[in-house]
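A single protein chain has been omitted; all remaining protein chains appear in their positions.
Entry: subunit A
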């Protein structure tokens, strides 16, 4: 099976979708001729023409707003916000329009759009190239929120998102674009070509939205993670020798609660890990759900390891990023509790 980077897998997902369905339209800032600042749309304009893949003005609200209009017409736009940190001008369109169009019109109009946005830190991106705003989407009724952690899933989830009849926020951890990253910034990065999850089948396949996957089976503690933190959790488990069961959520909403609950009932302990800031982050929802659904099976408080409640700093990158040492400490404390 061919190996692809996450960038190539994402591009392939759009390529496959555009070839299968001429209603699929791709646009955003620098997405057309240039192929995207992360090369995710490279070659699509040359292959499908300027009507199918084109550059947009620097106006996030305009990109999402026009995509909603296109969806109302009957197209299936897959648009890009250059960085998740720059989605805020489009937040009105995403939360008040895309999310609610089907509901408020009782199905008269629908909004099958995908909004791709590179997310997450660990790249010295500072305050506006590192954010993880997923909780701002999972709090919105009507949206679906997806975060892939590897090339295989990225392609399958993106094709599923494009085919989904509802608006999907597709957050791409840019730290994972070229290879997995476990938080050990002082070690060389392994490219996806050397990783089994870099195996990406040609052609059409999907990874269903709303289904988590167990990345590392274990019996001592359940770790709920997504995106880059999946690899950080794996490193922490290896380094501490703790037999953690690591669940890659993949879709945050709809959430695969069954997989989570079954695991926590088995292990009796749970650590939630994300890059986003702690307070009111998605981890709070996960923690509350585990407590509500697994209370009598819990042998320790649910722990959360997250970004600190500060803007994402530049120089203090590795003091901020929740690396394997911090996750490892939480695993040990949860077992000792």
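Methods note: a residue touches a chain if its C-beta (ideal position, glycine included) is under 8 Å from a C-beta of that chain, and two chains touch if they have at least 3 such contacts; residues count from 1.
What we mean here is this: contacts and distances are computed from a predicted model.
Novice: Assuming one chain is omitted from the figure, identify its UniProt name from "PBS lyase HEAT domain protein repeat-containing protein", "Hydroquinone dioxygenase small subunit", "2-oxoisovalerate dehydrogenase subunit alpha" or "Electron transfer flavoprotein subunit beta".
Specialist: UniProt lists the chain that is not shown as "2-oxoisovalerate dehydrogenase subunit alpha".
Novice: With respect to the chain omitted from the figure, which of A:28, A:118, A:142 or A:156 is a touching residue?
Specialist: Residue touching the chain left out of view: A:142.
Novice: Touch as defined at the start, partner being the missing chain; which of A:10, A:31, A:114 or A:255 qualifies?
Specialist: If we include the chain that is not displayed, A:255 is the one touching it.
Novice: For the chain left out of this view, which of A:166, A:182, A:245 or A:275 touches it?
Specialist: Looking across A:166, A:182, A:245 or A:275, the contact with the absent chain belongs to A:166.
Novice: In the whole complex, what residues of subunit A lie against the chain that is missing from view?
Specialist: 25, 51-52, 56-57, 59, 61-62, 65-70, 72-75, 77, 89, 92-93, 96-97, 100-110, 141-142, 144, 164-166, 210, 253-255, 257
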